[in-house]
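Removed from the display is one protein chain of the complex; every other protein chain stays in position.
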């Protein structure tokens, strides 16, 4: 699960790097930071835990593979916004659930597990956007983090009910994936809390 | 002390989030990052120490309360710059002192304790500003960090003199609070080190 998530996030990072016309190593670095950012912050916060890609360097090869694939197939990934959304969402879904799972492994309170899920799922994308100097996508109107929280809570409920492990993983992952795709497709936003709501200008990507 | 500081910084984070017209969850995330940023960096740097909000999740509820209060009472907090200054300064004062205190608990050298005080007091605000893509307020001309250092040194002196604990805490906290308010009110800046000193244009907030 973590490996597939890293691969997907590496592609999403590479896409943003190429959009910004970085050189190949710049693209690989953005891909790496995007793929490991969330999990690394989680592992640093849980001080008993080693950082996952130092404990298991095979992640690094999957990330490299993802970045290189993105560079080779950039023609096929031409519709930038759609491709970015796809891989970013796969990463969000897999890593949110992985984060909650690891929190539960360490017997942390549910509220902490949910926060770890959100951090694992979204901090990679946040670092990517900070690195290339954009306002993080997580704060655009795409209710990114909200969906990650929904998935995390759903996972905890299923886990509590002691349902079959595969289902406990797959249902929240699919929920996050479907919810985000649907939300972006329908351009749904959370109810506004502002009175005169001039919409912020959309970024051009 | 930490709890009040978290509450105040959560409000300051929520104010900035609302200023940027983020959705409610975006506002909560900025509030959370602002409130825990400084203390989390401190706890990660002191590797023997668990991250405070993971060790004691009750902080999270106070942060949520702060963010929600800010959203509910946004009309009353209408004078944005004044409210932001107030809550940011409360947070700076309480967290700078908390940072020094924790450094002393671990018997670290004074210079490290002072740096931990500055980090605890100001890194939350710095993260907030990086997240919303502003030049951090700490680098505006408000001698933010300088005041934090003054408070930290003052705390160490009082601590060294083994004065009553309440006084040792309250005096530096009030000093930081009064100094910063006074400095902003008088628009005092540190003596310039540049020859032809064209003032940098003020941000519009």
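All chains are identified by letter, namely A and B, in their written order; residue positions are counted from 1 within each chain.
Here, a residue touches a chain if its C-beta (ideal position, glycine included) is under 8 Å from a C-beta of that chain, and two chains touch if they have at least 3 such contacts.
Here the structure is a predicted model, which is why all the values come from computation and not from measurement.
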{"item": "Residue among A:111, A:130 or A:153 that touches the chain left out of view", "value": "A:130"}
{"item": "Option from A:71, A:84, A:115 or A:184 whose C-beta touches the chain left out", "value": "A:71"}
{"item": "Residues of chain A in contact with the chain not shown", "value": "18, 20-27, 29-30, 32, 40, 44, 47, 49-51, 53-54, 57, 60, 71, 74, 130-133"}
{"item": "Contact footprint on chain B, counting only the chain that is left out", "value": "44-47, 108-109, 111-112, 115, 126, 130, 133-136, 138-139, 141, 143, 145-146, 149, 189-194, 197-198, 200"}
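The definition used in the following text is that only the chains that are shown with their structure count from here on.
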{"item": "Chain A and chain B: spacing of chain centres that average the CA atoms, whole Å", "value": "29"}
